[in-house]
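Please read the structure below before turning to the comments.
With one protein chain removed, the remaining protein chains of the complex are shown where they sit.
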Amino acid sequence: MSKEIEAIKDPGLPAHVHRASDTNPAIAKQAERQVAILFILSAAGTVLMIGSYIFIPNDVFIFLPALGNTHAGQLFLGLGMAFSLFFLGMGAIQWAKRLMPDDEVIAYRHELRSSDEDRADFVSTIKERSGAAALGRRPLIKRTLGLALGLFSLSPLILLRDLGPLPKDQLSKTSWKAGTRLVTDPGDRPIKPEDLEVGAVAQTLPELAQGQERILSDIGKDAVLLIRLRPEEFQLDAERLSWTYDGIIAFSKICSHMGCAVALYEQQTKHLLCPCHQSTFDVTRAAKVIFGPAARPLPQLAITVDSEGYLVAQQPFNEPVGPSFWERSS
Amino acid sequence: MKRLSRYRRHRAAGPVLLLFALFSVGTTFSMASASNRESVTPLARSAAIDEGREIFLKGCSSCHGLNAQGSVVAPSLIGVGAASVDFQVGTGRMPMADMSVQASRKPPVYNAEQVAALASYVSSLAPGPAIPTDSLLNYERDGSTAAGGELFRTNCAMCHNFAGQGGALSQGKYAPTLMGVEPKHIYEAMVTGPQSMPVFSDKTITPAEKLSIIKWIKAAEAEPALGGASLGRVGPVTEGLLIWTLGLGLLIGVAVWLATKAR
Partner (left out) sequence: MSTREYVAGSVANYVDERTGAAAWMKKNLTKVFPDHWSFMLGEIALYSFVILLLSGTFLTFWFDPSQREVIYDGAYQPLAGLKMSAAYASTLNISFEVRGGLLMRQVHHWAALLFMSSMVAHLLRVFFTGAFRKPREFNWLIGVGLVTLGIVEGFLGYSLPDDLLSGTGIRIAEAIIQALPVVGSYLAFFAFGGAFPGEAFIPRIYTVHVLLLPGAFLALITVHLMLVWYQKHTQYPGPGRTEKNVVGYPLMPVYMAKAGGFFFIVYGVVAFISAVASINPIWLYGPYTPGQISAGSQPDWYMGWLDGLVRMAPPIETHAFGHTISWNILIPGLIIPGILFTGMALYPFIESWISGDKREHHLLDRPRNVPNRTALGVMSLTFILITLINGGNDIIAQQFHLTINQIMWFSRIGVLVLPPIAFVITKRICISLQRADRDLVLHGRETGRLLRMPTGEFVEVHEPISAEKAWVLTSHEQNAPLQIEEVDHRGVRRVGAIRNRLRARMSEANAQSAPKVSADDLKEIEHH
């Protein structure tokens, strides 16, 4: 630290200036009235609140300039509560500012460090007490204690094991099988290729067996987006082209980045955009990533038609759908 | 002037000036970015298709080609159907004001009759989706709000946002707000898939389901402020903005007052 001579001296705490309310009883009286008015406003707020709760029916709406048609109960209950609390606070602060003593007070700080004497005492106490336990001279006790505590600390891990099942292959498998029909979401109607015009999309799920209920965990893996293009617009290799049917291509709707539903299809550019993190996929090139943080294309579902002419899956997804995980191999 | 200069050293002068500056920048920006209106082209009336052809040759053919076959800048209109024309021209999107990434909604250039004439001309080129009749569009009778909401969230919300307020697409394109759009135009958009929007076929979303979607959109549009100002119904961004400005702003204001000595 530089030890320069302080050029300017501390002038010390400025002399106390009396407020008008300290010297003039009339002004003090006026301040008192101000505080009282604030408290009365607060009480009025509470009355407004109670009144709105009891008397305003749930279906009354009033028109306000900035808000439009507003639910009156909610508005006046809230405003009443706001006024009652706000003016209560204003009253208290105004009271403190204008009527309570406003002399600034000086308190002195003390060094937080204990005195040298106390510190020395502390050290010797610790030494003496731990010496009495004689842990240092009994290594057997020390080690077995360590073993016992160490092992015990593992017990939460054991106790928490039953939080959930092991993943097994659940992250890699979906409900799609060879021959599963694609049905509309919502509606559960099977779809024929001629139902879709060029430029059309359809949100689909696998058809459920009779009496089966759809559960969210399945939708989270099974959701598929159908898109119809002109067949000549595809730039696919022979295998991927064979997974399409008459210009109709199917992708998993679960983003390969973080699992949001990628259903934002731009018909002119043939791009799919994920609204969560803006990963952009090119439908004509098998959902290749062209922008954003996703690192993998959306998995493509191979489709064809069954004997009745409805769109079905040729085979299950050939890779896990959704976000990456450690056990994923590609 | 003298009074003004006295306030210059007031402790509130800084914040007030800042607010004023922000406000003026905001208004200048919004005024500068307001678009110009197109002037209305008056035209005489004749037989529907011929008249439509006339209008087409004058107003549309420079981009869409003399026979509506399309060009490098505009798509072919053969087979797009009357519904497409009614949507694009009836919402003012066509004719396009400028060559931006997307045609936006604006006051229509042609009146209802002219739009009908254009539609009959284009639909005479090749069959396509027809304009829905008023009896078909009775969404109040044939639609269900709740079912429409579910369909909307599955098929529309990803672009148009959960409350139909619109949203951003890639490269500056956007899904427009659905507030204040005529039911007929919503229906036509679903059937024809204008611009970036895909087609929603009648088999995957039935006409009755389309009416349910319209009914839900109209219900969302008419929904009163249940919890106070809607803040644009765009989610947590505006909420965060409000708490930092109004919320913390008000409280800091009170704190400044609290810590000032009374006179």
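Here the chain labels run A and B in written order, and each chain numbers its own residues starting at 1.
Here is the rule we use: contacts are C-beta pairs under 8 Å (C-beta built on N, C-alpha and C of every residue); 3 or more make two chains touch, one makes a residue touch a chain.
These numbers were taken from a predicted model, which means no experiment stands behind them.
In the entire assembly, the chain absent from the figure touches the shown chains A, B. When the whole complex is considered, the residue among A:Gln170, A:Gln212, A:Gln235 or A:Asn318 that touches the unshown chain is A:Gln170. Touch with the chain that is not drawn comes from one residue among A:Ala31, A:Ala250, A:Val289 or A:Ala313, which is A:Val289.
Counting the whole complex, the residues of chain A in touch with the unshown chain are 1-2, 4-14, 53, 58, 67, 73-79, 81-93, 95-97, 100-102, 104-109, 111-112, 160-161, 163-167, 170-171, 185, 203, 205, 216-217, 219-221, 223, 253-254, 257-261, 263-264, 275-279, 289, 291-296, 322-330. Against the chain not shown here, chain B presents residues 33, 145-146, 149-150, 153-154, 157-163, 166-172, 174-175, 216, 219-220, 223, 225-231, 233-244, 246-248, 250-252, 254-256, 258-259.
Criterion: only the chains that are shown with their structure count from here on.
Between the CA-based centres of chain A and chain B the separation comes to 29 Å, rounded to the whole angstrom. Within the complex, the chain B residues that touch chain A are 147, 150-151, 154-155, 158-159, 167, 169-171, 173, 193, 195-201, 203-206, 209, 224-230, 254, 257-258, 261-263.
For chain A in complex with chain B, the touching residues are 17, 19-21, 61, 66-71, 74-75, 78, 93, 97-98, 102, 184-187, 189, 191-192, 195-203, 227, 261, 263-269, 271, 273, 275, 278, 280, 291.
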